[in-house]
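Apart from one protein chain that is not included, each protein chain of the complex appears where it belongs.
Coming up: chain A.
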């Protein structure tokens, strides 16, 4: 019947949605009604309904039939279609009717209201499935909120109404092709959330496509979709693994967390997929969002356990001492086991001796990159790092996690609960780690009991002979607590301290005995139990305590305590020969009223006494055994029968009775009081399984360390990796992006990496590219290298020809020295040079290195430098070419020596800037030699290579088109009053961009713009350069305009720094002084400053000032003063700058300018440039 219904139903609803002719439906309607008679019994559809609802349905169904009939003309098909699907519809036909009406209306606001009410129903857990057909129609609604709510509904009910859900699929398929990444992503998200098996192939296709989408956000969504598909159809595993493999290679932080999550859910056993991505993941980790970090860290912990050697192998010798210590305190530990352990350790130690342990650099990389995350605000991240350190770090380094974990104890009580559980496990293995934080585990009366008990556990684990007195004092206050469960736990804790630490055993025992007079029975009972355990260790010394306890039997009612006392007396009846029979007498009297465990102990006591002191107790024993014989509990009857046979010799009793004494009075081993957290660390800490101390579903066992390390080379990333198109461009893009936006946490001072390969990796990452840089070493191919070279060549061409000629001789020398330095430096600071290489032209002055770099020499030599670098690269690859390098070095050495001595009286102590700095000084000094104006002028013109570039259009907002601009400082030939702005347009999209031009320029009054000629075609992956002129009217107002392509328009704006609003002019010293004299008073701004440590010499000052502002240097007799001159571009007002240096970096900056606003702003900018 069900199938029949389905068959009938699908067309009905389909028709509904498409809204075709009604007559046909009417016909089916009639067919269907007999099928739908309410008495046809519950169909599978109704399984979700409550029985009383079903009742409603039945009664309402008959009544509703008539009502439906009345409605029929208007909307019969709809109702009946829906009625087939769900029950509640007919229960409350009216309300749902108006919801449907609202959903059918044309007004978005009505639809929205209806959807809101439906979602509220879902939230309350009410069944709204009968509305499915009405809702699903709106899947293509224009209103975004309606759409979202429809998605919510769809995802909730699609599983129940698979056939109808199919109708919505085409909408999502269309959405997957949308140019807007948000729509693509959300379409994929909903599509993959619909748990309908039929669409598995469609989902698979969609995921595959999305995995190579241009937008990282869509790729992230694809990663999220993988586990969804996997849970729907595990058959797809192989294909999904392929997608995972592809996404694992992704270099964006956005994707990393999600794909690792997918990996963990689908194929956690395929650890081999991680090899190639290991270093990348380590390097990206810090920039991944918090939740991804947790997943990645947990996965990497497992990975490291399979790939690296135990870092503590060598410490096993030391540990042996530790073991000795342990046995001292825990004398109860099994000797054999100890020996076994020792043997093992000795073996390990021997092994270690043979092969000294060296930590794999990748292992180190992981530890180093996760450490900062201990400072995360997210407790889960902190815990993840803590467990990683606990499981992977050398013993000496694990300590760092203690502080962070203690910090988490300030958090919510649930967090405390989990953290304390883990701390308790850690304290067993590594007690020393938490010892300094002992007081942080002190208990407050306001803590919830479960937290108190856990803290107690930690305190107990931390106790040793030095701190035990403080801990016991603390325990004493706890015993008085009102929370009795907690008091009981405290008493147990005291017992454990007493067993573990010999010195305090007597003190503890005395304390506990005092507790025996406590008014609270629970406390007394707990103490008795603990005392019993303690006494068992050395009974002979404590007969008085046993006597004392014997007296307690009159008062204590708690069965467990009574039983304990009786057991004690029986066990040590020799020590209390007089009291024991009396106790038995009393017990015999009250036998029938005792609890079962007490009765058992009474029988035991009787038996023991009978064996040792039969004269006094024979009758008593008989009496007790007789009582027991008729007890209600079969255990007790059984025990009585058994004991009687054993101890009372009869002719029938077997050989056993001879040994009765041995059986009953055998020496019993003292109980071991150990932490419930012992050995919990075989579960990965921080996991659910660890918390529950039971394997949870899907738990991945933490593997043991391998005996021998697997081949570490599997993690090496190939140099020429075939990177998918989008990754390549995104990574390149990112590099550019980074220039403007410094990444977070990037350690420009980063330690050099351990291995060569890791080296280059971490280097490039630390070189301010932590997010995207990890692939640098791998994917930066020769072609890119040469591309860069050619780029710089291009730029060279753009440089004035004149300048080139004039500096020819200079250049020669500089070139040489430069190449020398670069090679020398490359040796020393290979890593530093690398990122610079990629950014030669545009590295901004944000970077310290480049700040001191003479941009001039850079630009002059970019060609040669590139060559040198190429050579160097080659030489790196091929060792034979080394001699060449050496030779050049030698040459250089002479040169640099000369340079240093002649021109640099106080060589700067920093190693890094030496290279650039030197060449800079060389250039300026050589200029100084010639002293002719013509040489000076170009020398001071700001170098193009140091031009700071700004982002005009980001690749993502530009949908693949990215534009950067810089102020080229060239005169703009069409109009001298304009500032030349050079733009670099890169098309990162996969399609060509056409007709790139400027439109709709919005300017402040007076400003003008000369647009660049339209770029007709920019092929995918291509870069084009364009120059436009803007007359800013000597103001820093932004110029706003639209950048238009054939398809899109982007609003952009250019705002000039004040330093770019001027052009250099040449003045002689006298002219300068004269002009300055005329620009006094209001037009002069003076500021005192302290020069940055790296900028205490003339050359550095010159370089920094000219970078900050487009000015030219004015020759000057005094070396204490640097002067610069320029004119504003529009109004040609003079701008004069003087920097007078004094002792110890003190300096005075004077700016003279007619335009006060410009002057003030310029002062600020130059000040910044000089002091940073």
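Operating definition for what follows: a residue touches a chain if its C-beta (ideal position, glycine included) is under 8 Å from a C-beta of that chain, and two chains touch if they have at least 3 such contacts; residues count from 1.
Operating definition for what follows: contacts and distances are computed from a predicted model.
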Completion exercise
Answering from "Phospholipid-transporting ATPase", "Pyruvate dehydrogenase E1 component subunit alpha", "Sorting nexin-1" or "AP-3 complex subunit mu-1": the UniProt protein name of the missing subunit is "AP-3 complex subunit mu-1"
Fill in the blank from the handout: Checked against the full complex, the residue among A:243, A:261 or A:985 that touches the missing chain is A:261
Problem - Residue of A:109, A:1068 or A:1118 in touch with the missing chain, whole complex considered - result: A:109
Handout entry: Positions on chain A where the hidden chain makes contact
Key = 107-109, 112, 116, 119-120, 122-125, 143-146, 148-149, 151-152, 156, 159, 180-182, 185, 189, 192-193, 195, 215-217, 221, 224-225, 227-228, 231, 253-254, 258, 261, 286-287, 289-291, 294, 298, 372, 375-380, 382-384, 403-404, 406-407, 410, 412-415, 417-419, 439-440, 442, 444-446, 448-450, 474, 477, 480-482, 518-520, 686-689, 691-692, 694, 696-700, 741, 743-749, 771, 956-957, 1036
